[in-house]
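Note that one protein chain of the assembly has been removed; the remaining protein chains are unaltered in position.
Chain lettering (A, B and C) follows the sequence in which the chains are written, and residue indices restart at 1 in each chain.
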Amino acid sequence: MNEKLTIAGRQFGSRLMTGTGKFASNDLMRDALAAAETEIVTVALRRADLSGGQDAYANILEYVDRDRYLLLPNTSGAMNAEEAVRLARLAEAAGLPKWIKLEIHPDPTYLLPDPIETLKAAEILVKEGFTVLPYINADPVLAKHLQEAGCAAVMPLGAPIGSNKGIITRDQVSIIIEQATVPVVVDAGIGAPSHAAEAMELGADAVLVNTAMAIASDPIRMARAFKLAVEAGRDAYEIGLPQAQLKASATSPLTAFLSE
Amino acid sequence: MNEKLTIAGRQFGSRLMTGTGKFASNDLMRDALAAAETEIVTVALRRADLSGGQDAYANILEYVDRDRYLLLPNTSGAMNAEEAVRLARLAEAAGLPKWIKLEIHPDPTYLLPDPIETLKAAEILVKEGFTVLPYINADPVLAKHLQEAGCAAVMPLGAPIGSNKGIITRDQVSIIIEQATVPVVVDAGIGAPSHAAEAMELGADAVLVNTAMAIASDPIRMARAFKLAVEAGRDAYEIGLPQAQLKASATSPLTAFLSE
Amino acid sequence: MNEKLTIAGRQFGSRLMTGTGKFASNDLMRDALAAAETEIVTVALRRADLSGGQDAYANILEYVDRDRYLLLPNTSGAMNAEEAVRLARLAEAAGLPKWIKLEIHPDPTYLLPDPIETLKAAEILVKEGFTVLPYINADPVLAKHLQEAGCAAVMPLGAPIGSNKGIITRDQVSIIIEQATVPVVVDAGIGAPSHAAEAMELGADAVLVNTAMAIASDPIRMARAFKLAVEAGRDAYEIGLPQAQLKASATSPLTAFLSE
Partner (left out) sequence: MNEKLTIAGRQFGSRLMTGTGKFASNDLMRDALAAAETEIVTVALRRADLSGGQDAYANILEYVDRDRYLLLPNTSGAMNAEEAVRLARLAEAAGLPKWIKLEIHPDPTYLLPDPIETLKAAEILVKEGFTVLPYINADPVLAKHLQEAGCAAVMPLGAPIGSNKGIITRDQVSIIIEQATVPVVVDAGIGAPSHAAEAMELGADAVLVNTAMAIASDPIRMARAFKLAVEAGRDAYEIGLPQAQLKASATSPLTAFLSE
């Protein structure tokens, strides 16, 4: 169907990445991941069983089949580069894949990413051999810096995390896509299947959806809806979409049909 | 998956209606209709074989399997109620279904529908026993008049025909959906799968897509993309979507993860 | 500064029309009208002193200096053509100007205008010699019908009355402006000075503002703000504005400035 997605030399059949937060239960999460037919699943390190301790979420990893999914640890909750780097190293030490979704958001209200600390952490982690996918504001120049620093992809936001606002950064994301040589994954803000389709139509290589799926009244069915929307949007991108125009263009020939 | 669509007492499994204009060939059209899994296909009366004459499109009906699709004749090209009513009667006389997509657009530039003539024609045709689906501007009060006149559905535009602008009448369409007691079909302007998904998420009962499919470099694959998008959008509507909000909502718990 | 506005052969120096509803007091209304430097003031017939009765608003006309303002009676509250026509005749009988802002909105939730009844009433009132300015949905074909019926202007809505949403019907309003031979006045939805400026930049001949001014904490100052915005937007339209484009265009020369 869709062309394969390649990140850091690894191929994926699905362009829909998912998260593991906010599901009502681990069983529900597992079934939603299956329905999404996702191949990349991100998990907050805080929730992963790194410690063997009493964390309620300690056993989340038991629910994510690592033969089926690439587990993508994320540094959600890190306030600066130092914390993010520490988390990434903990993950590696615990045997998780050496891939890291870099999230550094010091602001608790909007959870917007920090461009300075993110670049700093990316440079360190790339040097240590991590495959780094940074979550960023839709900033084309920052995206270039991260690409030049060796990141495997860039993950600009469509809108603040959990806002469900869609791709409000549409023009900026389009510039990133136009200029990037690494895959562009739209992350955050995607609250409806139409948003996911729109991101793909713009030419994004993938999207990451979590909240809209996890808190839905029927996460499994919603996961499938996002899967369909991502495929539809990507299909349209690969086929090619026409430009919008103000003038109408008749579908039917309008020549004097009543003269016959 | 999706709930069935009911129009005038008849049930349909698909919520994607299609047109027959602008395809490069009739073979291509037939295959695209199949890929769309549509169940309602509209055809301009001008192009249908009513006369048995030499029209290049004369044999379009041979390509639309009437056991599989409801053939929905349309009055595209009609400049006023009189012309539209005449066309509808011709269609009936020629043995076409007594369903009519009422299109009256006197303006050649934007092909916008005429509210006055449309209501006039609708009243006449309903009385004559037609199942009438009028194409209209996104005007909630007009939609009510047509509903009260006995129309089986209303078909507000998302944007001018062939403009590919999407649902620029979003707020007005939402009001129509909120107030209508007949099905609401968004017609015109839908240029990408994300637009179709968005219309369904708003609560439209169906969408009609023609240009974006017919002129695509690969109409068959584009037809399938629209099919997926419509299903995804409808799924999301049936499940229920959250409101957009400006404040972020963390996907992952942010409690002092580094304190452990 | 701005070109004069001509409606029905009468010239106006101001392109900002105002209403008289919702002000906290009649004194405040009078001072806001003065600050707006408006020349056309609409008043709901219901609130005008037609009866000499005990209506709290009965004396509103004492606060609108008829040497300074053209008083434009409106039929707000009319549910159909008959009611609107009756109101217009009452106004004339009471000695008000034979100008009428035709408003027919049967729906109490969104107060959207009725295209069918509006055209019907317009035809009657034009024949009776009224100067008719109908409030309509942003429907270009309806606008043409009303123009052909002899209306002196058309007043498409930017968004529902009192919604403060701005010009959400932007594309449709642009088509009306492009095609109209009578003045186009954007009415309803204008909740901020930027909305008024935008309407003027699109080429509207005037705007009507009421709610945003009347319910402001400081109506007099807000009236002045709208006055400035209307002048600014009209200036820009008369001068000519550039198209939006995605690519940047450097303000400063970027040639190798450090090489010198």
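The working rule: contacts are C-beta pairs under 8 Å (C-beta built on N, C-alpha and C of every residue); 3 or more make two chains touch, one makes a residue touch a chain.
Being a predicted model, the structure only gives us computed values, none of them experimental.
Among A:L112, A:V126 or A:A244, only A:L112 touches the chain left out of the display.
Within the whole complex, the absent chain has one touching residue among A:A8, A:A24 or A:V141, and that is A:V141.
On the side of chain A, the interface with the absent chain consists of residues 105-107, 110, 112-116, 119, 137, 139-142, 144-145, 159-160, 165, 168-172, 175, 179, using the contact rule stated above.
Along chain C, the points of touch with the absent chain fall at residues 19, 21-22, 44-47, 51, 53, 74, 76-77, 83, 86-87, 108-112, 159-166, 191-195, 197-198, 201, 210-212, 214-218, 221-222, 224-229, 231-233, 235-236, 239-254, 257-258, 260.
The rule we apply is simple: only the chains that are shown with their structure count from here on.
Comparing the contact residues of chain A and chain B by number shows a mostly shared set, over half of all numbers used being common to the two copies.
Computed centre separation for the pair chain A/chain C is 46 angstrom, with centres defined by C-alpha atoms.
In whole angstrom, the spacing between the mean C-alpha positions of chain A and chain B is 33.
With touch defined as above, residues shared between interfaces to two or more other chains in chain C number as follows: 171, 175.
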